[in-house]
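Reading through the structure tokens given below for one structure.
Note that this complex is displayed minus one protein chain, with the remaining chains in position.
Right, chain A next:
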Amino acid sequence: MTIEIKTATLEPVRNTFAHIERRFGDKPATRYQEATYDVASEVNFHYRPLWQPEFELNDTGRTAIVMEDWYAFKDPRQFYYGTYVQMRAKQQEVAESNYSFFEKRDLARLIPEEIQRKVIRLLLPLRHVEQAANLNNVYGSSLGYGTAITQALLYNGMDRLGNAQYLSRIGLILDGNSSDSLAEAKRYWMDDAVWQGLRAYCEANICVEDWFESFVAQDVVLDALIYELVYLQFDQWLADNGGQDFSMLTEFIQTWNKDTNRWVDAVVKTATAESDDNKQQLEQWIGNWKAKAIEALAPLAEEMVDAEALNNAVVALDKRLNKAGLFK
């Protein structure tokens, strides 16, 4: 049974804004479309930036990637601000209940001391990697072109700050809010040989000028490897060795990764399909950064799981790249 409330129907003069109609035809538009397409300025900027006079304020020339239409980078999640924050709010609610359950039951007390030490040494320093990812994504958002990709980069940048904060809170749980574990983890990050390759990688990427290259080095290469290595394999290792409850504290980052990978893969696929030049450029960047990342992660992978672990992660990355149309 359906019931029908009679409302006054007025015939609209038009269905949507003219720039949306030019792209998608004269029909009602989605909120993602109206919030995204052709919102960023394209012409008549008046003044060249004092900080980069060789470019306009919004300029396609800040990357070697060339697109006929930068709005081809449609986000498969269709995130505009409202859908973005509502999705993350739901995920943080789960995280919040996980964290408070963990703390209330004092689950840390059931985790062997050496496993806790291992988490402090091998998991907590990743909060600094997330911080680098925050910078790299916000960089792309500020200098990239077209709202479709720049808004997603900002959401990602803010997510990384959130991830860094969740990782930091694991430390605060372990050290009873003394912050000693965070200080210890930072010493590893700064001085321990096992982390120096990755720290050098992060510092180098923060200084990369081409924003799309920076996205490739961070979101495409490094994140894919870390996700497989840390949040799947190391997580499994912890579960097998008395640290299974840590999964409650990393669940947010795991769910976040799955959701974000869809967007990252879509971006790579779209840029690759655009032209052979793009494909070659991407392959060159990826080849270069992948080699660096493998070298940087090797000692960590061995300590986290075993000598095979990194290889498994690389296989997973290659599979994703292949699916996106690269290296074939």
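Throughout what follows, a contact is a pair of C-beta atoms (placed from the backbone, for glycine too) under 8 Å apart; a residue touches a chain by one contact, two chains touch by 3 or more; residues count from 1.
As a convention for this text, contacts and distances are computed from a predicted model.
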Can you pick, from "YHS domain-containing protein", "Putative cobalt transporter subunit CbtA", "Methionine biosynthesis MetW" or "Transcription regulator PadR N-terminal domain-containing protein", the UniProt name of the chain not shown?
-> "YHS domain-containing protein"
Residue touching the undisplayed chain, where the options are A:67, A:111, A:154 or A:229 | A:154
Which residue of A:69, A:203 or A:277 touches the chain not shown here = A:203
What chain A residues would touch the chain not displayed?
-> 7-8, 10, 12-19, 31, 34-35, 38-51, 57-58, 80-82, 85-86, 88-90, 92-93, 95-96, 103, 108-109, 127-128, 130-131, 134-135, 138-139, 141-143, 147, 150-151, 154-155, 157-159, 161-162, 164-166, 168-169, 172-173, 176-179, 182, 186, 189-190, 199-200, 203-204, 206-207
